[in-house]
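Handing you this structure, nothing more for now.
Only a single protein chain was left out; the remaining protein chains are all shown in position.
To keep things simple, chains are lettered A, B and C as they appear, and every chain counts its residues starting from 1.
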Amino acid sequence: MNITLNINGKTYSHDVEPRLLLVHYLREVVGLTGPHVGCETSLCGACTIELNGKAVKSCTMFAVQANGADILTIEGLAENGKLHKMQEAFWNEHGLQCGFCTPGMIIASKQILDRNPNPTDEEIRHGLEGNVCRCTGYQHIVNAVKAAAKATGA
Amino acid sequence: MATTTTKTETLVGKRIRRREDPRLITGTATYVEDIKMPGMHYAAIVRSPHAAAKIRSIDTSKAAAHPGVAAVFVGKDVAGVGPVPCGASLPGLRVPHHSILATDRVYFVGHPVAVVVATDRYIAADAADLVEIDWDVTQAVADPEKALASGAPAVHPEWPDNKAFDFHQEHGEIDKAFAEADVVVKQRITSQRLIPTAMETRGVVAEWRAADRALTLYTSTQIPHLVRTLVAMMLGLEENRLRVVAPEVGGGFGSKLNVYAEEALMGFVSMKIGKPVKWIESRRENFLTTIHGRGHVDYYEIAAKKDGTILGIKLKIIQDLGAYHQLLTPAIPTLSVLMMPGLYRTQNIRADIVGVFTNCVPTDAYRGAGRPEATHGIERMVDMLAAELKMDPAEIRLKNFVHKDEFPFPTATGLTYDSGDYAAPLKKAMDLAGYDKLRAEQAEARKQGKLMGIGISTYGEICALGPSPATPAGGWESATVKIEPTGKVTVMTGASPHGQGEETTFAQVAADELGVDIDDILVLHGDTSIVQYGIGTFGSRGTAVGGTAMYFALQELKAKLKKFGAMMLNSDDVTLANGQCVCNKTGAAKSIAEMAAASYRAMALPPNTQPGMVSTYFWEPPNFTFPFGAHLVVTDIDKDTGAISIRRYIAVDDCGNLLNPLIVDGQVHGGVAQGLGQALWEQAVYDDNGQLVTGELTDYVVPRAHMMPWIESSHTITPTPVNPLGVKGVGEAGTIGCSPAVVNSVVDALSPLGVKHIDMPMTPEKIWNLVKGAH
Amino acid sequence: MKISGTHRLPFPPEESYAKLQDPELLAQTIPGCESLEKIGEDEYKMKMKMALAAVSGAFEGKIRIADKNPPESFRLIVEGAGKIGFVRGEGLLKFSAAGDATEVTYDGDVQVGGTIAAVGQRLIDATSKTMIRKFFEKIAG
Partner (left out) sequence: MIPQNFEYAAAQTLDDAIKQIAGGAKPLAGGMSLIPMMKLRLATPERLIDIGRLKELNYIRESGGALHIGAAATHHEVESSGLVRGKCPLLSETASHIGDVQVRNMGTIGGSIAHADPSADYPAALQALEAKFVLKSSSGERTVSAADFFVDTFATALEPGEMIREVIVPLEAQGTGVSYQKMYQPASGFAIVGIALRIARSGGKISMARIGVTGLSGKSYRAIDAEKALEGKAGSATEIQNAAALVPQNVDINSDLHASADYRRHLAVVYAARAIAAALSRSA
């Protein structure tokens, strides 16, 4: 089946099998490396991307379902070589160690601030429920989201 | 152009953001799964759904005929490939021959039986479903104590008692100590099986180039060089024909400190089909077949005088080894024995280990590897002793600590503790918590029938693994430092970091030592074709051992730079500082770049000096390091549901000097999360038939953001004399210090109900049952 | 996993006892049963397609009846395996008169393996109870 999508500002058109998962489409067909696969039960969030402005798990979606959609992955977050405030905040606050969960974590964190520019710690943690990090204990991630909120507000 | 910038600001000790992060926060890092090659094939592995069964027959014909399938291999096809290696040796150890694919029988769920190779991962998965296996299912045993009972099913028919080894260690006058004791406290303490759950599962890409007789293996590992040596042996390939690359590695926690069947299997497949092949472990495979951690049933006895002085400790460990040995499986509980006295002075110990086979995946090193179990045990026992003697848990610890002027301190288990002030972090944690006020608040809460607990653990660790005689594969680490002709500095470390931030901390040290800008330094690791032989990252050793190797390589380079500087400045009185060599008489100076260029150009050479500016150093540590600390945890229990909430988590860790406090904090936080995971949520559950019922993230509970408390992390600093950096290692501290503090806190909360001990994980249901039972 | 329960059949114990061993009736009442073929005394080969909402899978297995003690009790042993895993169940069925009807109580052990064991923990209890309930409802007619 032929699908056409806008990914990180560019249009892509491919013929795909219906069962091709969106994450595999992005990684194998489009050639992106940001969305990661960390589980098969939709619980780890490493594959999180934005679909029409909403954070979704790209491992729990078929590419054909995204036909016509606007997709933003971690690779598309920086603009003109300038890191997004959330990326910058993760870097400054040491919000990552092995980095495997990070692309999904940053997209999920961006969604928190998109919907609530000044979240409390509890709201941040609630907003990260769908993403597992095994390295950081989340504290520096929470700090990063707070720092990004501050930077965005400033 | 020579552009090395000099600098004067010291970087060691600063909270510097990491140099490895730009690729990670932009999604452009290369993990194994990101590697693509022309003609690459994909492998899917067919695994046993049974914990114990004989294979009557395997029919691969339908799978092989499936369009897109290149090959299917079964056990008999890989008979020439060596078994999965066990690096540990113990007297009388029974080592099952574990071939990379099962032949006539399987002994755990997930045991690999066949591999299907296809042009695409979807096709490989479809074809794997077409492999038909006729099973003769036999009885399994999943519980180590049941496995030891007479009449239990034998995991390996040749060893019907299911014992892999017995181990005994004793020191001092243990029987006398117990005979003279005023009080003896006994407790069975379990440390449940845990699943490491690195976010990146394992994965391998193998590429065989027949014309070059060269195999390259990209694998998600903590130990690329050891994988190279061992996989070359398994495949019967000359070691210098095998290149192993650990690209970006998405977490390990010990689970990738190993050599796995699939690493050799993918090498075999690529050599057979003449194409590159990729295998990526699914999360289910990761849970079923990558090593688990812990798996202890411990029987403790502690003897003491009325005043709280500990006289002796007895420990019997029943170690659930699983069905065969992975690289270090049987060695892990011996680390528990080494750590069993904790921070306490007692010289009387007796320890026994029974290593038991079960129809489960092997246990092996998982964050802390043997030491969390030991710390959990001793810290629980000391709390129970305090309760028995009606002493404050802090007081009894202070009474028994090795005193700060007793170092180096020889322990009952044969270690020599390097340096310490064990009371300092405890007192700091109590100050931060407002300990006396908390106790008063607790007394008030108890009057109102509320359950509030205050728990302490004071832990010690064996880190910076370690002196070679005490390790299975050499405990040194290597580094090469090169100053390129343009003055840029390249560091190659034999440690293979995967999230620990050594690309940053090593650059900080090198920048300070050479006096150059940190941006002029590049740290490389993980590729056996680039980096000299090394050991790897585990056992909190990366910085303490690998960093020290680099430090000594830097000293050699500095000496060489000085020689070139002296020659170039025509002076016998020079100083190397701030990135230049200065003549102390004239003030004339040569930059590092100038000296490096001269060393390669070699128009003139100082006496007895080779051209070039490269130094390689293999550093053998004289001892382990012994970090320590105190964690203090305040909990509140919901009597109605048994839910535990953590009001305060205070971690005071002493890991010696801090090279980068931001990174140290990250290590502590992550360590605490895994310790808390064990204390409250995580457990690998096998049913009686050896089925892993926590086979996915749907049932295995890993901590999530909303489950974690705020961690108040701080430090005391007691440098180690073992290495010139004074660093002890911090990768495992959080995990080791955490679980006993949390359990002690909850037991303290429930102590008015007569509760003396709780095994982990402390699920709400378990707590509710204890509360209910007390009423 | 232990499993037990009680169901009521609107027949006297003798009839209930007989119905629960009637292969033709069993073939119609076991949820998802596609065929039941006698392979020995009190032993049958069964093909079934389990379908529970979105979850579905084909199973092949055996049913065996043992320890017959009419009309009070017998033991039922069920084994099945398919791509999504395997199930082995063994249970004692007891029959007692309750007026014109029969109370059938069952008490047994269910083992599951494969994918259904690894991911289905949350649902095994509810699912097996549901299937047993459906079975008895069909037997009751």
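As a convention for this text, contacts are C-beta pairs under 8 Å (C-beta built on N, C-alpha and C of every residue); 3 or more make two chains touch, one makes a residue touch a chain.
Quick caveat, the model's predicted, so the values are computed rather than measured.
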item	value
Displayed partners of the chain not shown (whole complex)	A, B, C
Chain not shown: contacting residue from B:F73, B:F108, B:Y122 or B:F538	B:Y122
Absent-chain contact - pick from B:E180, B:E444, B:D519 or B:E765	B:E765
Hidden-chain contact residue, picked from the options B:M613, B:L697 or B:I758	B:L697
Chain B, residues in touch with the chain not shown (by the definition above)	121-122, 125-126, 129, 282, 284, 640-641, 681, 685, 693-694, 697-702, 704, 707, 763-765, 768-769
Contact set of chain C toward the excluded chain (per top definition)	5, 52-57, 83-84, 115-116, 119-127, 129-130, 133-134
Those residues of chain A which, in the complete complex, touch the missing chain	1, 17-19, 21, 40-43, 45, 48, 51, 54-57, 59-62, 64-65, 67, 108, 111-112, 127, 129-131
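As a convention for this text, only the chains that are shown with their structure count from here on.
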item	value
For chain A paired with chain B, centre-to-centre distance based on mean C-alpha positions, whole Å	29
Centre distance in Å when chain B and chain C are each reduced to the mean of their C-alpha atoms	48
Multi-partner residues of chain A (at least 2 other chains)	41
Interface hub residues of chain C, defined as touching at least two other chains	119
In the complex, chain B residues that touch chain A	17-18, 20-31, 33-34, 121-122, 197-201, 248-251, 253, 280, 282-284, 498-501, 662-663, 665-666, 668-674, 696-698, 702-706, 708, 710-711, 734
Touch list for chain C against partner chain B, complex	1, 83, 85-86, 111-115, 117-119, 121-122
Chain A to chain B touching residues, read off their complex	17, 19-20, 24, 27, 32-41, 43-44, 46, 73-75, 77-78, 83, 87, 90-92, 94, 96-103, 106, 121-122, 124-126, 128-129, 131-142
